[in-house]
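Contents: one structure, followed by commentary.
Yeah, one chain of the complex is gone here, protein chain that is, but the others are all in their spots.
Letters A, B and C mark the chains in the order given here, with residues in each chain numbered from 1 onward.
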Amino acid sequence: MNALNWTETLRQQLEEAGIVVDQQELTHSQPAVLWEISAKDWHPLAEVSMLQGLRWSAGWAEQNGEQFTVHALFEKQGIFLLVRTRIGCKKPELPSQASIYPAASRSERHTQDMFGIKFIGHPDKRPWTRHKAWDKHTHPLRKDFPAQGSPENITPPDMDYPFIRSHGAGTYEIPVGPVHAGIIEPGHFRFQAVGELILNLEERLGYVHKGIEKIAEGRTPQALARLAGRVSGDTTVSHSWAACMAMEQAAALSIPGRAALIRGILAERERVANHLGDIGAICNDVAFVFAQMQFTRVRENWLRTNASVFGHRLLMDCVIPGGVKSDISDSEGRLIKQDIIQLRKELTDIITALDLNSSLEDRVYTAGFLPEHIATAYGTVGYVGRASGQDFDVRRDLAYPPYDQVKFKVAVESQGDIASRFWIRYKEIMAALKLIEQFIDLLSPGEILNDWQVPVAGSEGLGIVEGWRGEIVTFLRFDADNKISRFYPRDPSILNWPVLEKLVLNNIVPDFPVCNKSLNGSYSGNDL
Amino acid sequence: MNIEQQDFYTQAILSMAALIGLASFLMLGQGRLLRLIFVFALQGLLLTLTAALSAYSLDNHHLYISAGLTLVLKVMFIPWMLRRQVLAMHMNRDVEALENKTLVMLGGASLMVFSYYVLHPIVQSSSTIMVNALAVSLSVVLLGMLLMISHRQAVAHVVGFMSIENGLFFAAIVATNGMPMVVELGIAFDVLVAAVLFGIFFFHIRTSIDSLDVDRLNRLNEIDQ
Amino acid sequence: MMTMILAYNAVLLSFASGLLALLSNQRAMLMALSQRYLTSDFHYPRCRKFLDRILEENRHASLHRRAVFVLLGLSGVFAVLAGLAVMMGQDSLTDQIGLGLPWLPWHVRFDGLSGFFYLIIGIGVIAVSLYGPAYVAFYQESQNPFAVLGLFTGLFVGGMLLVLLADDAFFFMIAWELMSVASYFLVAFQHEHSANRRAAFIYLLMAQVGALAIILSFGVLASFSDGFTFDALRQATLSPTWASIAFVLALLGFGMKAGIVPVHVWLPEAHPAAPSHISALMSGVMLKVAVYGLIRFCFDLLGELQWQWGVVLLVLGTVSAVGGILYAMMQPNLKRLLAYSSIENIGIIFMVLGLSMIFMANGHPQLAALGFLAALFHAFNHSLFKNLLFLGAGILQHQTHDLNIDTMGGLIQRMPQTSFLFLVGCMSISSLPLFNGFVSEWLAFQTALQVDVLDNGVLRSLIPVSAAALALTAALAAACFVKVFGMIFLGLPRSRNSEKAQEVKDKSMLYGPALLAGLCFFFGIFPNLIINLLNGVAKQLLGQSLPNDTALSWLWLAPVSANKVSYSPPMVLVGVLIAGGISFWYLRRNLETKTMRRAAAWDCGFGGLTPRMQYSCSAFTMPFRRIFARVWLIDERVDKEMQGAMDMEVKAVHYHLQVQDHSWPRLYQPITHGVNQLAKQVGRIQTGNIRVYLGYSFVTLILMLWVIS
Partner (left out) sequence: MTWLLAIFQTLLFVALAPLLAGWLKWCKCHLQNRQAPSLLQPYRELLKLTRKQPVVAEHASWIFTRAPYIIFSATVLAASIVPLIAVDLPTAAIADVIVLVGFFAFARFFLALAGLDIGTAFGGMGSSREMTISSLAEPAMLMAIFTLTMTASTTNLSFAIVHVLNEGLVLRPSFVFALFALMLVAIAETGRIPVDNPDTHLELTMIHEAMILEYSGRHLALIEWASQVKLMLYGVLIANIFFPWGIAQGFSIQALAYGLLAIIVKLALLAILLSISETLLAKMRLFRVQEYLSFAYLLGLLGMLSHIILEASR
């Protein structure tokens, strides 16, 4: 099927179903088709899209005066379709898409908590982000809510949250978190179990809700890029890249080629660093200390190169609107390439050692199995999806610069267990190393930053990039005076967290930590 | 006839026998091919030591040669070749799911007991060391067969086959103070040829049915067609 | 003769207590009696007053109950005294009672072995009679009349005592049946539940099948001798085959009563069905009577032992021990769990008896004595701690109105005394050092370790394996009773009932368990007292005892020889006290940190723990369920209600678990099936046609004539 064909087919089918689609013109080089439909068609649209095999990718709302605009982003074969509808501020109601797309469930609950938009027919009536920090009738993302919020001293514990119960003799609950024993982010996991066997797992996230969406309002582009870099600390490059991409679209600004290449280098370096850390952490969770120490060591070396070349170990604030902050000199380019050769050699040694160690294999093979159909149903992205046969990568399928200039292979596995999430990370490291080398070779002298142009009021942008965890979608809209009016970053974790509940089933309790680590969702990126 | 009364050579040989039996058990319990091959090499090393010890104690020089042959062949060449093939065919990460490892192991233990009882009558007519060596080598042979029965991978079958040969070799060293040189050379040559032939076979099986799982060979059965 | 009188007194008092129980609810009659005979010329006003007070309306019932149990308790005291006396005296007393058929008087013999079991019964009965009055007060008179309970309790105890006294096969069987039938009525006491009726029926059935096997075994023996007195039976010389047949029949009969796997099925049904103090007597004492029967039959009557029998006992015992404890572990019902654990303990006793038999047959009587001693000592210990635990279970049942372990929890806060006594029982049954259970298990290991003296290679490799199985059993028992104690007494209450539970009001209910707990500890520290007694029994029966050198002083326990093995419980106790005392004193000397700070338990910061967040019974045993999966028939299902898009979200989870005993479908159902089939076949003969019946009679007649001619 021709790439553009499916949107046409879909449109025809929608018209047959009596849904009027208002195709709108996009602002500068937006990577998606934009449709507007009426609120009553919101649910039928999802039905037809599901039949067409579209993946639900993101959903958010914004307030424009007396109206709410609700957005949903779909994807198929690398083509994105952005659908929006408008509803009134008085008694805002919308048919739910979560009864069709499982992935939309938490997102709609989030929107419901933040805007007070009621989703009719949503299978889950419980709050998601709200906890007890603000009461039921307060909606922080409405424009009448003050940006500084109304912080109380202590948020009371949400003891009455109706977790799913297991019935039958001998079942019990394990509450884990939000405070974990290790130094990780907060999140609550509620297990229903019989002895060691996990019957069900339910996640309760939202403990790191920082109000990112609210505090973004009224920021300048530079400040927003900084904020975006802090949506999830380990994905700082990709989030700020996605935000900058969206802002540049809104401002109809293009960036210099050298800047794009450097952004690519930064993003790949981030990917390598995180994957190295993750592989080490997986080893740590099965008490395989030798490998953990080795991976920590090579990651540390990698981060030190980051610090010496880009001025920040974790590459924060390197991507700024219009380009990048720091350039790479020729000698630094050579240093990076030498580094890569060194890393490759060490990795090969370590991986051979791992390969020979059956005690590690024993833990990761067949454990934490995520079947392909569940991965498809939840629209799982990134290495989690690719380990379960989801062959999608924004870098390849959308080919935004600089990835349009290089050829590379996206690793896909179908085994779906921890081992395949382990090995896919390793393959992605190897691919990323190759990409960095190619980008450095492609670097040609030139500018790294274009001057910022103030966008017109109401202009919007949609940035989609492949972060190290997977596809990142960032939507933003400008107000007058170069100020942000709405910023919504969708971290890949939002799509990946729900499948953790599925992949731990039939595993035993002590295998949960390594299952969780193999998925490694971001709490901060999810809670916003 | 208690062990305290035996000379050091006998004790050492008996301990070697125990270790060689243990190595067979370890092989039986291994699901991973690379580990299996490693333990196989270990068993070869134990055999080498036994042969060298025997040669030294009995002043039997041609046993040095068979020790050397064992070292080269069973500790180095065959494991190296098998390992290379496993890596080349990406079988190192295959999970060999044994039906019930514990049961197989307990079956192995009872085989060992069985071989002792089979050979027990000889105890009256022969020395302890002879009986024990024979008993251990018989159980190594039986365990090798059990290994072939319980594992699905063709490589494991080869290792099982080789360990059967190890058992026989051990009996030969200890019970008869080494076979005539010619016989030994012949056997060594046979093993070598067998190993190479297996290697070639692997590639053929692999290319024709895309797996080395011998259960998949069932598909070649005509009745199934 | 004094001893004999004591022994008879014990029997008579138990019957008397039964008869007295019949008088319950007969206050009106008693009043009338006393009015008629004692009014006119009765000169003792104090006595009169006493009688009046007894017969006072509101006190009569409780006083009467007390009186019944006092008689029962006295019977127990006499039993203990008689048992001790005969064991000290080290001789056997014989007597004849002119009851029964005129030409067949009942022969009575009271020797060390009977004396020892007298001791076991006596202690059990004393504990039960201390506990009983308060316990039975909970029963409703209209539904569960005390007269029935008291009568059959008396008969039951009397029956058990008589079994021990019997010296001929007739008397033995009469006493045996008295014991069985009386206990049947006790099992059926709470007949309002159909499960109890079914349990009682199965029990009666099995008891009768068992009795039949015992009769047959006596028959085999008797056919080689002249008469049914045990003396005559002892003289019988059997061919090995017939001896083996007699052994197998006896093993079947006594083993069925003792609850050996696989013929144990009635036991976990029947024992929990009876009132708790009766369960205690059945599990703690009656099973021992079955063991007594087996010992009497094999070691005393059969004469020459064969080592193959020992192997049979060893294997059956091992299977029962491991199987019993594994089944026990899976029971959520406390009394069923305890009943299954009795199977385990009987298994251990059988194992050690088997060892003893093997050593005896191989010409090592001294080692046989060691094994014999270990077996009897374990029987004694089991009667102590199993009684203790059953009585504790009775208390729990009354205070929480439930026996399901999964609904209890946190009772240590509300029932401190009960929990302490129960803990002693748990530690004892888990064979932890310092308690009596450990000593007998230690002796069992020592016996098994002497295997080196045997010539037979099969035995030499078999016995260590079964010793390892014994170790497994002990460890599993510890796991099981950690579960029991932890789930019942520790943590948070899992139900309203256990939240509201209180310590028993009537403290007399705790005296019985307290006595048993004290004995558990006492004999754990000074096992030599019992061992010395048992040594006499072994000498009487096996003609051999342990070397009675200094190794057997009160301080050390060195059954084989002083420089081989030894265990000194008093020294261990002293050592523990010193080490614990020093660390306790040292660590608490700092005044600032001496007091502990109380705080909420760690809940990962979520906000609070609920009782649902603690481990449950089936959760605790889940690893065992997975590891030993084939031991049970496990029916485990997880049903999930799904909702939402593509049915991906879970709405509710339902978990269902049923663990069943293999012997039901494997052994009993085929038999039931077969019986039904047979009945159908027989039914086919019953055509209902009168001429056909005439035809049958005719054919029978012809056949008879033919046979006679």
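Quick note on the criterion: a residue touches a chain if its C-beta (ideal position, glycine included) is under 8 Å from a C-beta of that chain, and two chains touch if they have at least 3 such contacts.
These numbers were taken from a predicted model, which means no experiment stands behind them.
Undergrad: Indicate each shown chain that the hidden chain touches within the full complex.
TA: A, B, C
Undergrad: If the hidden chain were put back, which of A:G65, A:P146, A:P162 or A:G182 would touch it?
TA: Missing-chain contact among the listed residues: A:G182.
Undergrad: Which one touches the absent chain: B:A67, B:L82 or B:M112?
TA: B:M112
Undergrad: Which listed residue, A:K118, A:R297, A:K434 or A:K483, touches the chain dropped from view?
TA: A:R297
Undergrad: Given that one chain is not shown, which residue among C:L165, C:A619 or C:L657 touches it?
TA: Considering the complete complex, C:A619 is the one touching the chain left out.
Undergrad: Considering the complete complex, identify which of C:A32, C:L529 or C:V576 is in touch with the unshown chain.
TA: In the full complex, the listed residue that touches the missing chain is C:V576.
Undergrad: If the hidden chain were put back, which residues of chain B would touch it?
TA: 1-4, 8, 11-12, 14-15, 17-19, 21-22, 25, 29, 101-102, 105-106, 108-109, 112-113, 116, 120, 123, 128, 132, 135
Undergrad: Could you pull out which residues of chain A are in touch with the chain that's been left out?
TA: On the chain A side, contact with the omitted chain comes from 172-176, 181-182, 195-196, 283, 285-290, 293, 297, 357, 359-360, 362-363, 367, 508-513.
Undergrad: Extract the touching residues of chain C with respect to the undisplayed chain.
TA: Chain C touches the missing chain through residues 409-410, 412-413, 427, 430-434, 438, 442, 445-446, 449, 451-452, 455, 457, 460-461, 464-465, 467-469, 471-472, 474-476, 478-479, 482-483, 485-487, 489-492, 556, 563-568, 571-572, 575-580, 583-584, 587-588, 590, 592-593, 595-604, 609, 611, 613-615, 619-624, 626-627.
Please note the rule applied: only the chains that are shown with their structure count from here on.
Undergrad: Using Cα averages as centroids, what's the distance between chain A and chain C in whole Å?
TA: Here chain A and chain C have centroids separated by 65 Å.
Undergrad: Using CA atom averages as chain centres, what separation in Å is found between chain A and chain B?
TA: Centre separation, chain A to chain B: 53 Å.
Undergrad: Quick check on chain B: which residues sit in contact with 2+ other chains?
TA: Residues of chain B never touch two or more of the other chains.
Undergrad: Please name which positions on chain B make contact with chain A in the complex.
TA: Residues of chain B touching chain A: 30-32, 34-35, 92-93, 95.
Undergrad: Which of the residues in chain A come into contact with chain C in the complex?
TA: 98-102, 104-105, 123-124, 156-159, 164-180, 186, 188, 192-197, 199-200, 202, 374, 377-378, 501-502
Undergrad: Mind listing the chain C positions that touch chain A in their complex?
TA: So the residues of chain C in touch with chain A come to 332, 406, 603-610, 612-623, 625-626, 638, 640, 643-646, 648-657.
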